[in-house]
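In this view, the complex is presented without one of its protein chains, the others remaining in place.
By letter and in written order, the chains are A, B, C, D and E; residue numbering begins at 1 in each of them.
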Amino acid sequence: MLASILSPMVLAFLLGIIASRVKSDLKFPDSLYQSLTIYLLIAIGMKGGYKLSLATFEEVWQPALVAIGLCCTIPLWTYVLMRKVGKFDVPNAAALAAHYGSVSAVTFSAALAFHENLSIPFEGFMPSMLAMMEIPAILIGISLARINTPPTESNPQIPIKEVARELFAGKSSLLLLGFLLIGFSVGKTGWEQVAPLFDLPFKGVLTLFLLEAGLVAGRKLSDLKKGGLFLIGFGIIFPIVHAIIGIYLGSLAGLSLGGATILGVLASSASYIAAPAACRVALPEANPSYYLTSALAITFPFNIMFGLPLYHEIAKLIITQ
Amino acid sequence: MLASILSPMVLAFLLGIIASRVKSDLKFPDSLYQSLTIYLLIAIGMKGGYKLSLATFEEVWQPALVAIGLCCTIPLWTYVLMRKVGKFDVPNAAALAAHYGSVSAVTFSAALAFHENLSIPFEGFMPSMLAMMEIPAILIGISLARINTPPTESNPQIPIKEVARELFAGKSSLLLLGFLLIGFSVGKTGWEQVAPLFDLPFKGVLTLFLLEAGLVAGRKLSDLKKGGLFLIGFGIIFPIVHAIIGIYLGSLAGLSLGGATILGVLASSASYIAAPAACRVALPEANPSYYLTSALAITFPFNIMFGLPLYHEIAKLIITQ
Amino acid sequence: MLASILSPMVLAFLLGIIASRVKSDLKFPDSLYQSLTIYLLIAIGMKGGYKLSLATFEEVWQPALVAIGLCCTIPLWTYVLMRKVGKFDVPNAAALAAHYGSVSAVTFSAALAFHENLSIPFEGFMPSMLAMMEIPAILIGISLARINTPPTESNPQIPIKEVARELFAGKSSLLLLGFLLIGFSVGKTGWEQVAPLFDLPFKGVLTLFLLEAGLVAGRKLSDLKKGGLFLIGFGIIFPIVHAIIGIYLGSLAGLSLGGATILGVLASSASYIAAPAACRVALPEANPSYYLTSALAITFPFNIMFGLPLYHEIAKLIITQ
Amino acid sequence: MQNFHLLTIITEEVLATTIEKELVSLGAKGYTWSTVSGKGLEGVRDNQWEGENTKIETIVSEETCKKILSHLELKYFNRYAMIAFYHPVQVIRTNHFL
Amino acid sequence: MQNFHLLTIITEEVLATTIEKELVSLGAKGYTWSTVSGKGLEGVRDNQWEGENTKIETIVSEETCKKILSHLELKYFNRYAMIAFYHPVQVIRTNHFL
Partner (left out) sequence: MQNFHLLTIITEEVLATTIEKELVSLGAKGYTWSTVSGKGLEGVRDNQWEGENTKIETIVSEETCKKILSHLELKYFNRYAMIAFYHPVQVIRTNHFL
């Protein structure tokens, strides 16, 4: 557990938080942030696709069903809870549902690194789960808002088809799915050509990225009070619940200890690339302080620092039962 | 041949085209594009210079003569053909001549990767051919326009000396030539110090670059109709002809199968870094839609996807005769 | 010695100078420069921290004392000399004192690369000396100006505490110190995770960075006459003197030949990341042409090209005595 | 003589593409955009994670300017971080703007 | 009716954060900034090594504009690379600026 917290990635994230709390002038140029994002998405997709090409359909179909099941149902109960218990209005509840149903590629990467460090094996095709789980939840979240708001004249709605098109053409799913396919097709020779860029330095790049993530999360910390105690509790308890469900169903679907834990991490993580952009356009009435703060300043740090070792312990309990 | 199309580079290029056709918001930050360009030019130059230092003058002088011969004559017949058959006016014909006489560093890199994947050996000093072939054709193209246009008062001409100076000081030739020299001087120790950055991840970076190239080429596809059928035919047939000549002369000059093919690729490729910039300044009357469309949206994709395996087959025919 | 000048780094630096003298359009995008800086600082800090974790307190405390002693006294005599002999006014003398007391992370990196190329061993914890020597001299330089200028109403002074806070939170010390700590904590496993990004390509990145440094130094060359002969002499002789003192004290403190030379390089180098920013804010009356020109266009090139081999020879003389 | 205005819109980057299309359909002949950072009622907007700003500038006739502004007011002003302002400018080559 | 001015300050990047805080304390309700390159009395300012420029734009009432300008004049004009200029603009949604 200490080993996980003392990983370069987690420490870089902490350093980022500290830097922004002491008002450091450290700032990543915007294009570095964008470049790192492009790199991570390509690297995850490519390696996942290559590993998927080594797997059999037998191994994959059950986990895939579980993954899709998870990302379609998580937004539903999240929405209900946000409305009933959290007393949020329709757009904010829907936006939170979209974020927590979707997944975080960086949390996922940290989970991979975590397992590799501890030499715990996991199914190589897990990135395809990530790719499948990104978009459905966002569409469901946005649809929930549609169904529950009568369209008014002053408030024109973007057709959900249009939203779907934009999500699939959006950079994160396009790169993930595209390079999943590329990795799947190129075989060993192809993979080995690009591995020195997309595999070897991966954890180093992740460290860089988490430093930047820490800088942003640190700034967001001051928004925590706006979110209130409920959001803090929600942003910690819900991920744990989702992780447990994910681990349990994953193990039922035949995933190994490592694979099931990673599925749990996917279920537990909240999106902050695709979902915020989509919600801003399709649900402008939803207040970014709520969903960004909880996804970026609560759930993300919690998962990176405490969630990973915790879910690992939970998985050991569930799976050896 | 399938192996070549299923390389990560070609697939990334295709993904880029698709992304821009589905109007994805995927966009490389401009500085990433610039940084990748700088990287590619340095990496090509450095490795080529190092390999050149391992070659003897005997081996190099004949291919070098051929390379220079090619890039000095290609613009001449291209110009005549564009004027006579294509019915282009002087500046446009001259600009096309400059582009097709000069060479594309990225097509060249793809040719290297293609040969390495198929484990076909080639002369390591080929990058020095690339460096030699970049500028002369551009100067010849621009001079052709000068000779064939009476200078008018409202149309002041930049002296050709000035154009030459700017081309040699231009970033692409400066980096190529400069690092060719550096690679040549540093020896094995020096090369091994920088190889982990400039050699190992080269194909990965090329994959990234081709993704971006695909994005741009995809947008340019809609300009194809402006170019018309003639330009499409020209943009495919001419490169094939140039490739055949290049391969034939290359093999006469003593190059191996791989080396001759790569010389063919150089002859066949059209510049889109140095030439467009130079033409825009020195030949403003030439319409970028013509030269950019044919170089970027026709010849470049054709070469990357079909040209490379085709030229390889042609080379096998020519050289085993 | 030739081997050192013929290293890719030094040659790239020379190429940069040439490029800017021939007015090449070669330009690094600003965000690439920033990204390279972030990379270098993290890489130096991380590796230094890891190596420090392998050292014993016994080995480190004496060199550390010497390092701190050097960076606290160098600004004092530099200030006096600048005032008395150079006839500079208070703010300019103080700014020069701050720059030459502080250190240059890039010169330091070049020194590491120089020693690795010649396979001369040196203490792995040297980066911690770099981290310690960056800030004190800047604070002392600025304090010297405070003490020697009566505060006037039209010339409000930023409290020195505030300056210190900004320096410690400034990106260069934050990254250096932060990743020193991270490298120290993560152990072998952690270090090996990120080494493919932060260690392997280090010299390649340094080559890129020195190309850019050359571009800037080349432009600054035209400012040399503004500085005058005194500044040129000062920018060469002072570093040599500081290097000798550094090497001598380093060897007294028990450092090896390589380690003592590197301490000499640190003493001799002048800051151009942290110091210029701090002086601009805290000593606006100091003229950047003086301190930037001497640090960037005189001392830095001298050290990179001639200083390193020279200090190495000097160290051999001093230490084998 | 025609009066031209330089209309500047500073708003969330996610809206840029849509707004640019709307500008053209409302009569603008061209526009220029760049990424900027800012602070306003909706807080600091300075990076991609939390949202960034685009500044769109378009030179249009007075009439088109008014049309665009009422469109923006109706569709965006209450829901997004956005400001818009304009002032008269002198132009050369009016065919670029009409 | 209130007159609004667009006040533009182009100055050294190292000053940006401080000046932005001062703008707010002098009454500006928001501002927009971006990195620019420039040439002026202090020479070319085009990269991080030698110093870069920030352009800060703020829409303020005439009165606030004057206040800001005299502050800048006193504190910065003689010591830093800086220019400042302003002109009237028409705005929508005045609550963003007052």
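Criterion: a residue touches a chain if its C-beta (ideal position, glycine included) is under 8 Å from a C-beta of that chain, and two chains touch if they have at least 3 such contacts.
Note that this is a predicted model, so its numbers are computed, not measured.
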Problem - Neighbouring shown chains of the undisplayed chain, as defined at the top - result: B, D, E
Practice task
Consider the whole complex, including the chain that is not shown, and state which of D:6, D:26 or D:44 touches that chain.
Solution key: D:6
Fill in the blank from the handout: On chain D, the omitted chain is touched by residues 4, 6, 20, 24, 29-34, 59, 87-93, 95-96
Completion exercise
Residue list for chain B contacting the dropped chain reads 30, 33-34, 154, 156, 213, 216, 219-220, 272, 276-277, 280-281, 284-285, 288, 292, 296
Exercise for the section: Spell out the interface residues on chain E facing the chain that's missing from view. Expected result: 10, 34-41, 53, 55, 69, 72-73, 77, 83-87
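Everything that follows uses one rule, which is that only the chains that are shown with their structure count from here on.
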Fill in the blank from the handout: Common contacts of chain A and chain D, by label, are none
Handout entry: Far-end chain from chain E, centres as C-alpha averages
Key = B
Fill in the blank from the handout: Between chain C and chain E, the Cα-mean centres are separated in Å by 34
Exercise for the section: Find every residue in chain A that makes contact with two or more other chains and list them. Expected result: 25, 29-31, 34, 201
Completion exercise
Expected list for chain D, residues touching two or more other chains, is 35
Practice task
Go through the chains and record each pair that touches.
Solution key: A-B, A-C, A-D, B-C, C-E, D-E
